[in-house]
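As you look at this complex, bear in mind that one protein chain is not there, while each of the others sits in place.
Here is subunit A:
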Amino acid sequence: MGVEEKLPAGILLTTVEKVVNWSRKASFWPATFGLACCAIEMMASGSARYDLGRFGMEVFRATPRQADLMIVAGRVSQKMAPVLRQIYDQMPEPKWVLSMGVCASSGGMFNNYAIVQGVDHIVPVDMYLPGCPPRPEMLMDAILKLHDKVMHEALGDKRREIIAAEDKPLVPVGSMPSSYKFNKAKAAKWRDAVAEGTEEQLRITEWMAEREALRTGGAGKKGKR
């Protein structure tokens, strides 16, 4: 694209890359693309209780020209597909797509002629979020995983080649659940489990322990809900 293509990839570029990626992920403006029930959860994520503003993305832009991220929230009908593509094309680079909910990810339970069987038929998708609809925490988890991917993005072709030649990280970028990633003890456990290939069992074990603690310990503070 620019001058970064011609420069050798030394300390200057890696540091610049980090700063650029950090600034990109820290103000990650989504375009509103609510199509169905997932959009309700997407709006809830922007509300006070979940507050996407904590991640610098409370402004859902009504124009694609100011957006970095398209959250495709809901089922995409065949008729909507060209509209979706046009909105994607109108977004300035760099841009990301988050397919929210099972309908956008794969068609979900609507396996019929009216629904596009996954938006990746139309636009490149960076993060698939299952759930019907996903709760706001799930959306935030997907966004945080996408942040992780943005942070590891290469600046220019040279850096991309260098990163491709390096060893792959043990835990793939953007795969660790956010409640593990943001908790040092749990993150270490997750890394160990990935090395053994038992991360899904770890999840169940942790959940069982948490629920046991809730049931026995916190009878009084059980109800936030």
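Here is the rule we use: a contact is a pair of C-beta atoms (placed from the backbone, for glycine too) under 8 Å apart; a residue touches a chain by one contact, two chains touch by 3 or more; residues count from 1.
Note that contacts and distances are computed from a predicted model.
Per the UniProt record, the chain missing from the shown structure is "NADH-quinone oxidoreductase subunit I", taken from the list "Phosphoribosylformylglycinamidine synthase subunit PurQ", "Nitrite reductase (NAD(P)H) small subunit", "NADH-quinone oxidoreductase subunit I" or "ABC transporter permease". Annotation: of A:Pro30, A:Gly74 or A:Gly108, A:Gly108 touches the absent chain (contact as defined above). Considering the full assembly, A:Asp51 is the residue among A:Asp51, A:Asp89, A:Glu161 or A:Asp192 that touches the omitted chain. Interface residues of subunit A facing the missing partner chain: 48-51, 54, 102, 105-109, 111, 118, 120, 126-132, 134-135, 137-138, 140-142, 144-146, 149, 174-175, 177-183, 198, 200-205, 207-208, 210-212, 214-215, 224-225.
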